[in-house]
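Down below is the structure, laid out as structure tokens.
Every protein chain but one is kept in place in this view of the complex.
This part shows chain A:
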Amino acid sequence: MLKSFEKHLNAVSRKCCNFILGSSIPVLGFYCADTCIRNAFMEFMETRNSKSKYVEAFNTVQSNGATSAISTFHILKDEIIRRIPLLPIIQELRETRMSEVSAEEKILLWNQLKFMSLVRMFTTLAVLAQCNLLCKLALTVLGREAFKEQMVKEFDPSNTLRPSGSDEDPAVFTGIAYILLNNQLDELIQQVQLAVTLTFEEVSPTDIVDRKLIEALTTRVVEVFVNNYQFSIDGNKEVLLAEIPKQYIVTGNLLYRVLELEDFATQMDASIVMKNELIALNEHMLTYLPSIPQEGIRLAKILTTFTKISENVFEAPFQEQFFQSLQMVSDVNRYMAIVFSSFDDC
């Protein structure tokens, strides 16, 4: 009886052991499959989150850059008006109607008005383009460090691995762009004057022009300006480093950031971006022209329109519309993407 029970118990035990051993293969298989799937899903989610955060950070920087560009351009308004005065010439022209002045003097005054009006118009466009480029460049370089800081904070909440030089104030870089533009304004005006002279030299204010001719002339001004355009910071570096601490509280390695900004601002691709920005602004500016009949109108009326545009561009709605046209230029985003992805530690 006892032997029979023991034999039965051994048989049951043997069956249990066989079942456990046999079940181990599917259990191991399910375990490995589950582990692999979990790991793959986790890695996929991490990659997806990283990409979305990266693109979101880039878009935020571009939006902030546009806002800063508008502010910087508005500050430069007084400088442009002061260096390219139109009001004295207009007053003299009004006075010629009351007094007896020779025809030659009138023609001379109209030519001066033509010249200054066009110079002011295209100088404004050039400052718009350069302001947009510089501000976005500066904030993109800074935003790259901010993105790094964000990732470090997420990884290490105690901030023991905080990278150095990542706490610059964005206003400092906006100030850098303002000072650079302010110092470069005279040179910029000279380049615009040269382009306008070469293009509009043979056109008289009394000539009859049509829309195609206006478009051709303005496009040529842009092309001549871009070909002669050169932006450099070498001569202004000392001035910049001297003026920045007077107006802003500087932290971090300012010189390194200025050098990096110079790297990207003076690259040949920046000229391509500048050219495309000017072309876009020119096309947008031409939309404000009045409807021209087929037989054409006098250039003097067009100059009047240019004068109004150059004054209205500093106002809020027109200013935003001009900057909105710059957002459509894909080269700007592509160039900023290259800047944003050039990490220092890589």
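What we mean here is this: a residue touches a chain if its C-beta (ideal position, glycine included) is under 8 Å from a C-beta of that chain, and two chains touch if they have at least 3 such contacts; residues count from 1.
Keep in mind that, in the parts below, contacts and distances are computed from a predicted model.
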**Prompt:** Going by UniProt, what is the name of the one chain that was not included in the view, given "Peroxisomal membrane protein PEX16", "EKC/KEOPS complex subunit GON7", "Proteasome subunit beta" or "Imidazole glycerol phosphate synthase hisHF"?
**Reply:** "Peroxisomal membrane protein PEX16"
**Item:** Hidden-chain contact residue, picked from the options A:Ser50, A:Gln91 or A:Thr206
**Value:** A:Ser50
**Fill in**
Missing-chain contact, candidates A:Val273, A:Ile309 or A:Leu326, resolves to A:Val273
**Prompt:** Given the contact definition stated above, which residue among A:Ile89, A:Met151 or A:Leu289 touches the chain not shown here?
**Reply:** A:Met151
**chain A, residues in touch with the chain not shown (by the definition above)** = 17-19, 21-25, 28, 31-32, 35, 39, 42-43, 46-47, 50-51, 54-55, 58, 148, 151-152, 154-156, 158, 161, 163, 259-260, 262-264, 266-269, 272-273, 330-331, 333-346
